[in-house]
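First comes the structure, then the notes that go with it.
One chain of protein is taken out of this complex; the other chains stay put.
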Amino acid sequence: MPKRKITVVITARPSYSRVKTVLSAIQNHPDLELQLVVAASALLDRYGSAINYIEKDGFAIAARVFNVLEGENLTAAAKTTGIGILELSTVFDNLKPDIVVTVADRFETMATAIAASYMNIPLAHIQGGEVTGNIDEKVRHAITKLADYHFVASASAQQRVIKLGEDPKMVFNTGCPSIDLAEEVLLSKMLPFNPYEKYGGVGAQPDLEKGYLVVMQHPVTIEYQDSRKHIEVTLEAIYKLNKPTLWFWPNVDAGADGTSTGIRAFREHHELPNVHFFKNMEGVDFLHLLQHSDCLIGNSSVGIRECAYLGVPVVNIGSRQNKRDRGGNSVDVEYSQQQIEEAVLQAIQTGKSGSSSLYGDGKSGHQIAELLRQLPLQFHKTIMY
Amino acid sequence: MPKRKITVVITARPSYSRVKTVLSAIQNHPDLELQLVVAASALLDRYGSAINYIEKDGFAIAARVFNVLEGENLTAAAKTTGIGILELSTVFDNLKPDIVVTVADRFETMATAIAASYMNIPLAHIQGGEVTGNIDEKVRHAITKLADYHFVASASAQQRVIKLGEDPKMVFNTGCPSIDLAEEVLLSKMLPFNPYEKYGGVGAQPDLEKGYLVVMQHPVTIEYQDSRKHIEVTLEAIYKLNKPTLWFWPNVDAGADGTSTGIRAFREHHELPNVHFFKNMEGVDFLHLLQHSDCLIGNSSVGIRECAYLGVPVVNIGSRQNKRDRGGNSVDVEYSQQQIEEAVLQAIQTGKSGSSSLYGDGKSGHQIAELLRQLPLQFHKTIMY
Amino acid sequence: MPKRKITVVITARPSYSRVKTVLSAIQNHPDLELQLVVAASALLDRYGSAINYIEKDGFAIAARVFNVLEGENLTAAAKTTGIGILELSTVFDNLKPDIVVTVADRFETMATAIAASYMNIPLAHIQGGEVTGNIDEKVRHAITKLADYHFVASASAQQRVIKLGEDPKMVFNTGCPSIDLAEEVLLSKMLPFNPYEKYGGVGAQPDLEKGYLVVMQHPVTIEYQDSRKHIEVTLEAIYKLNKPTLWFWPNVDAGADGTSTGIRAFREHHELPNVHFFKNMEGVDFLHLLQHSDCLIGNSSVGIRECAYLGVPVVNIGSRQNKRDRGGNSVDVEYSQQQIEEAVLQAIQTGKSGSSSLYGDGKSGHQIAELLRQLPLQFHKTIMY
Partner (left out) sequence: MPKRKITVVITARPSYSRVKTVLSAIQNHPDLELQLVVAASALLDRYGSAINYIEKDGFAIAARVFNVLEGENLTAAAKTTGIGILELSTVFDNLKPDIVVTVADRFETMATAIAASYMNIPLAHIQGGEVTGNIDEKVRHAITKLADYHFVASASAQQRVIKLGEDPKMVFNTGCPSIDLAEEVLLSKMLPFNPYEKYGGVGAQPDLEKGYLVVMQHPVTIEYQDSRKHIEVTLEAIYKLNKPTLWFWPNVDAGADGTSTGIRAFREHHELPNVHFFKNMEGVDFLHLLQHSDCLIGNSSVGIRECAYLGVPVVNIGSRQNKRDRGGNSVDVEYSQQQIEEAVLQAIQTGKSGSSSLYGDGKSGHQIAELLRQLPLQFHKTIMY
């Protein structure tokens, strides 16, 4: 029997980190053939060049597709998606996959979903069913309605996908594969690398021995004109706290310009003797960094998922992660300097909580690969009510 | 207060017929400005040039977008959608609509839905919530998850859209606007035009005085390689019945080649002394033709909707209209020559049934226009569970 | 030393026939690797599915690119070219060719030329420098200005390319590779296949034993609204001549609809007891057909090139081949029924002329492959005056 050809499309650095263990499990599976397509911001230098990590990790790349339209506005996001469909159709037409896998809910993942479903290729969706209350949610649930198999990250997500009219037999709570990476990190006793040496970056190089904060705050799409104001509140809070802090630049999204401009402008007008800025970091290294930190501040989903597993305290700002299930490790605050400061100080005092398996038990990658081997190849479905 | 700018994107001839009364109601509304975009097969000669009817009906066209990629296969359908997004984004960026309206569930309507929703323009969807069991269903429900307002055609569709997690306050059972056209036809006592003179076409010109059949059968997307076989069954049945028959060419879809080729080949090898072929017909004229026919045969949604209102008997073939609510006028058969023949003979014997308002009461266009004026402009939503 | 990777992009059936011996020579060359890309109308059924012949001839296909936008108007031609650039860029980015080869002057070949030259990939152009006086000429000479190597088909073309400011050391009169195919045909004593059996087609099946005419007439782009009128003149002449005739449908071009519609309409209103219609034919078979015919009628370049080599009489209609060098075998007429009739009768009387090497000596394919191996890899040029 020929191997099943599984085409996975990676469009951004965080998506790669999230499904890396799935890719490995497919690549190592005797009955599966991995066809990896790298597209969109995953190819671009200023969004962290995920492709470099992918190649370093030893994955062969079946096709590269540049499709990010410049503008960093909403028109550009729509057009990026259109170009993605146009080109991924050709890629799928040439690769002839048995199953296409799309990841999560970034706007451009819709291109993968439409190209595959329109071409009658069975579509698997990793991480549907979550609730966040922004444009991602439109994308996420629309992809659920296009997908044939659903690999969700939590029991509540599973329930939601089924309520959306999907066949329960095709909805699997595999947990989030990103937790697979966190599994090994959980036992780490000390930071296994020097972040300044390994990742460069700019700004001060505070001593990390006595604890440090990590900041990762992305723009929130539907409020993109506010993204500069939002980041300034966080900047003021960190400035005031004046503790060793490692700050990560935002990923590509409508509004990233506001966030980036806000950070640049703040740096020009303020001394930040305790803050270092990184462009990006390999997934596992980032988890190590969190594991040994006092607190993660911002609105990254890593705070809700991986940090729940690791038990790392999180100060979650604003609406971006709204309604995602929370472990006991995180506290939600508004775009308020005072709330952020108080929550961070409280988090440092309380310290780490116990590991939660709310978003996975560390075996997700293998479980998904095995399902990709076994599931019936089908692309014909109907709503279940 | 400036008028609300309502952009409606028409991508196919049947969609135009369906929403014509909505367009008129918007155009005539003192507080609304209609921006009509004509795209895809609605511009193409071999799919009936809807644009000619649109212009003749007096609607001004704000933009024309050619985006149908040739191939009539599934890859082409996906790429047509990608090009549509790319170009409609530019169109919307220049027209700056307050609300965008997309119609039904043809594959390329997804382009309208994605361009608008990604650009944070409130999106209204006409005719969501229906169940048909084919690729259209993936498209239809995915668009529901992208849309902000839902104008559905029946009570069961309304329930389904709400079950999909949409805010019930944004789901309106307006009925289908195509029924508005049927309203005036219902009172017609005789065919008000000579179809051979008005629409040309090819083949025999049977006498229509003593009753006639109408055939309209489209390819079913997910079975597109079977489309030739399917049409041949119907051709054999009609050939055998040998009654006056008016046959309409299929619309553009993956698989149309199979259907068209099947018809052409059959004609070359058989005499059809009672069959005339039309390329297309204006919506109201087509309804008149149905009103005075003995029976509609095929898989057009007109049989399920308008014919229910008119009470015209329908022999519905195959899976294309699966699970759509049925009035008492229609009977479902398989791709079986014998079943088709028997059902047609039975339908002729039984004759017309009473008018059903299952799919609308004839006031849909005005109701939708009024809602477009009143609804709050919003594009931020979350799943309701 | 690794083999040089030579990417050839084929976009239409006639282009494939033209360069088939080049493809073979590359494939068989020990130092070259052929990467064949098949795109545009070469993939489409209604333009003769060149891809089927390509696969049958044993060429492996590196990538397929559907990019023909429907409409058959000038807007569609422009958009087809834009989509072609978008997609071929991705293809080249993944194939990483050492040299890209583009063929002749069809509008969509510009996509190959722009993608390659913009990506700093050395570009070879087959068949530049010719003069025809239509939109093809804009395309052809613009491609010359983008190309780095020029393989032209005649001494006068070579002079013209050099006058256009190209480096004479990069301009090679290799002759036309289509003549390579004609070489073996020249010795044929009788038609080696039954065209009706091998190629089907529709219409009468006249006896070919006592001579026959061949018609191939394409629309002329810049006069595309006239294409129907033009074809009708030819149809009338053939109808009147009433000799055994084999007629070939036109290739894809803005205006093809006019030509096709004209033929279809004429057939519906006239008996043509001596005319058979073919959709297409393999290149060598078509040359055999010409070799044993009395006369070729129309505006195909085959009449100017291959027929000069074969010595077959040609009645060349209208402006499409304007200014191409002529051998002694052809006569030019206007869109005039009378002129066509008289020229055909004269041609039958005169019979075949001697073989001319005006457009090549039958060794072109090998010569081009050898140049592709030896030429310095360069993409940096300047005008030579």
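So that you can tell them apart, the chains are marked A, B and C in the order they are listed, and the count of residues begins at 1 in each.
Simple rule for what comes next: a contact is a pair of C-beta atoms (placed from the backbone, for glycine too) under 8 Å apart; a residue touches a chain by one contact, two chains touch by 3 or more.
All values reported here derive from a predicted model rather than from experimental measurement.
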Touched by the hidden chain, restricted to displayed chains: A, B, C
Residue touching the undisplayed chain, where the options are A:Val22, A:Ala76, A:Ile263 or A:Ala308: A:Ala76
Touching the absent chain when the full complex is considered, from C:Leu164, C:Ala204 or C:Leu375: C:Leu164
Given C:Lys5, C:Arg64 or C:Lys145, the one touching the chain that is not displayed: C:Lys145
Among A:Ile54, A:Val68 or A:Val215, the residue in touch with the chain that has been omitted: A:Val68
Residue numbers in subunit B that touch the chain omitted from display: 63-66, 83, 86-87, 89-91, 93-94
Where the unshown chain meets subunit A, residue by residue: 43-45, 66-71, 75-76, 79, 83, 202, 257, 268
Chain not shown, touching residues in subunit C: 74-75, 77-79, 81-87, 89-90, 92-93, 107, 110-111, 114-115, 117-120, 131-135, 137-138, 141-146, 160, 163-165, 222, 322-323, 379-383, 385
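The rule is simple: only the chains that are shown with their structure count from here on.
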Of all other chains, the one whose Cα centre sits farthest from subunit C: A
Between subunit C and subunit B, distance of the C-alpha-averaged centres to the nearest whole Å: 42
Whole-Å gap between the CA centroids of subunit A and subunit C: 51
Multi-chain contact residues (two or more partners), subunit A: 83, 86-87, 89-90, 93
